[in-house]
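The structure under discussion is supplied below as structure tokens; questions concerning it will follow.
What you see is part of a larger complex, with each chain still in position.
Letters A, B and C name the chains as they come in the text, with residue numbers starting at 1 for each one.
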Amino acid sequence: MNRAALISLQILVAVAIVVLWHLASTTTLFGNPKTVAFFFGDPVSVMRRVGEWVFEGSIWYHLWITLSESILAFLIGAAGGVLFGFWFARKPLVAAVFDPYVKAANALPRVVLAPIFALWFGLGIWSKVALGITLVFFIVFFNVYQGVKEVSPTVLSNARMLGMNERQLLRHVYLPSALSWMFSSLHTSVGFAVVGAVVGEYLGSAAGLGYLIQQAEGVFDVTGVFAGMFVLMAFVLLVDWLVGLVEKRLLAWRGR
Amino acid sequence: MQAETGQTPQDAVHLDGVAISFDLAQGRRFDAVAPTDLAVGAHQFVAIVGPTGCGKSTLLNATAGLLKPAQGAVSIFGQPLTGMNKSAGYLFQQDALMPWKTVIENVAIGLEIAGVARAEARREAQGWLERVGLSAFADRYPQMLSGGQRKRVGLAQVLIRNPKLLLMDEPFGPLDAQTRLIMGDLLLNLWSEDRKAVLFVTHDLDEAIALSDRVIIMSAGPRSRIIGDYTIPLARPREIGEIRHDPLFNDLHRTIWNALRDEVIAAYRQTGAVSDTKASVAS
Amino acid sequence: EDAAPEKPDLTLGVGGKPLLYYLPLTIAERKGFFKEEGLNVTINDFAGGSKSLQALIGGSVDVVTGAYEHTIRMQDKGQDITAVCDLGRFPGIVIAVRKDLAGEIKSVADLKGRKMGVTAPGSSTALMLQYALQKNGLKADDVAMIGIGGGASAVAAIKKGEIDGLSHLDPVIAQLQFEGDIAVLLDTRTEAGTRALFGGPNPAATVYVQRAFAEANPVTMQRTVNAFMKALKWISEAKPEDVAATVPEEYLLGNKDLYMQAFQNSKEMYSPDGMVTKEGYDSMMGVLKKLDPELANADVPYEKTFDPKFVQAAKI
């Protein structure tokens, strides 16, 4: 399967989705087109709106805000998840004592936390970053925690016998061994970082893609809503691609 | 020929009534090694032989500090062992290379973590790879090596650290007979420089006798014991390719072989599969 | 009694039931007016008015209590949504500034360059603020509008000084007033305030439905409107203590006096007769045409946005 063929297949899927969408919003094939259009808009106007945003340049500021929030949430949340994951995995007592609290915290509905974050961090980007962190952190944390425990016992014993102290074990054994676990969770959490930022903006903000989407929703401008989501997706794919690049480099030893 | 095991403070390894058990499921226990005394002098090369599954690796693990004995005490160079054995280098029976490091990184790591500068560690590692015949493979990852090549990388990884006590679990297992000889010579040369203490598990009785000062025989498990402790009075330095022609070598070989054969038959009798194979256990 | 309702099991949507804005709904529910009319109503509460409207269009609720403005917007989009009963004559939105800025900002005209909180961009609080700005000779983008949400986050924004003022609703306003955090510039909970801004009444909360539903279930519709009319009548006669005793205890904001005060402030707001007048329609149309470019050329006749026949036939 070469690259060109793959990309054409991918584009085919996109075309199929758009055609279905278009049919649904203009013909009666999938029920009342008016209702469909009310909820989904139609692809042509969505694309046109995206085009307008891009060419008029009005989107860049909002995108920039959301981008900073997501990236910060992703970086901080992932770093926290990795650190705590390692810490818990290496300190069974800490893990045992705090286990129920971590799990309980993971069950808090983030939407309800938004006012508290607004109180602590204000209405600027940091409350959104905090919201994103609460999603990213747990996803990464649980995976790193498990990943560290999956280290091959023989390799671990060997490293110990080679004289590694705890810090060196972390660097030379636990970290590389847990990397594939970590990256798996990073792929999930790229999306969640963005979701966190957007939901935060949605619940209270002055800029960002979530703000745009909410504004559009408030006046039932579904075209605007979908255009916003479309920009969002494009941008997540970009970030995920970057994560993939890093992954490829760090996991080179696994070969193809 | 039973050698005495009286304690002297300079013993490299001193096992005092060490017994090892494993917890199985449902609260059952498996007593792998019965209370065992063993002393390895500071400059002694001791080989351990015994039927498969008798507890050789288990004993090495206890000496390395990786397994806590159910009873008894381990001391290393006169100090009671708590936690890891820091003066030992251990070549594991299974693959234990770090798959995310290249061959040369795997070899150099032991020096690097001891504080040797990276370039210097690499240089030494390259030297060791040459010695084990793998200098052309320095940049490969372990998964891209054959079984015997991996084992030799492990050997270099352990030897480069120059530990005072060497624990080696079938280090030459997956090597062809010729390479085995080369590696055996390498080990002996190295050993003769400063005479480290060595605990050497092997299934090759020729190798055990050719290399070591003492050969320990363990009984079949469970509750395996040391049932033989033979001193090898062959002169040093030895050429392991040549020494097999020494008549003393052949005497020792015969004695130990017979002791071992009885053990293996005993082991098989326990599992009820020995009847039709007994006849062939002879050499 | 006349014919039985075609659809006695009714689902009703609302975006923020505890709000005083929707008090008639709570009264109709708690006083058992729906039951009296032989209706079994399930009330779904949504995170905002737009979500309850979406549920109506999607067909998952039958009736919505929501902003009158929605009917105009929907008609413009070709969705035949019509109001059947007015609940609130005035928007009930209050524009206020932080107490410590009260010295500098004395009127809407002084808001230039300030940061103002609204419940959400595009929402009616935002629209009203924009309208007030334009009336006072400012442009819509002369102030920075920040979505601060409806609940505790709005209170937090004022308390932390994140915003200079806000355009918001009860109970946020009541809470902030009670704590002495804000000074009011413009109050459309009262007739005077609304007239000052819009020059006439400006219908706010209404009961609206898909016209097809009303036509297919005339008895049910009539009974529903009856229940709301009873609630409106009850409110017009009620003393604050009666209201406080009727609504669920949690609605009292943990402070009965505060709640009664808030009710008193808003009492004028509730429609006395359930009618959306032509005057109210004109006022609302004027606001929307001025503010929303999409609606600038909209042609939505009064008759399509409000169907008075149920109110007129209501038996209380």
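Throughout what follows, contacts are C-beta pairs under 8 Å (C-beta built on N, C-alpha and C of every residue); 3 or more make two chains touch, one makes a residue touch a chain.
Worth saying up front: this structure is predicted, and the values here are computed from it rather than measured.
Chemist: One each is shown, so how many of each labelled chain does the full complex really have?
Modeler: Written as a formula over the shown labels, the complex is A x2, B x2, C x1.
By definition in this document, only the chains that are shown with their structure count from here on.
Chemist: Could you name the chain whose CA centroid falls nearest to the centroid of all protein CA atoms?
Modeler: Per-chain C-alpha centroids compared to the overall one single out A.
Chemist: Counting only Cα atoms for the centres, state how far chain A is from chain B in Å.
Modeler: Using C-alpha averages as centres, the distance is 50 Å.
Chemist: Could you tell me the distance, in whole angstrom, between the mean C-alpha positions of chain A and chain C?
Modeler: About 37 Å, centre to centre.
Chemist: Okay, in this complex, where on chain C does chain A touch?
Modeler: 48, 50, 53-54, 57-58, 73-74, 77-79, 115, 120-123, 126, 144-149, 151-154, 156-157, 159-160, 162-163, 292, 294
Chemist: Tell me, which parts of chain B touch chain A in their complex?
Modeler: 64, 66, 84-86, 88-90, 92, 94-102, 109-110, 113-114, 141, 143-144, 157, 161
Chemist: Report the residues of chain A in contact with chain C in the complex, numbered from low to high.
Modeler: 34-35, 38-39, 114-116, 118-119, 122-123, 201-206, 211, 214-221
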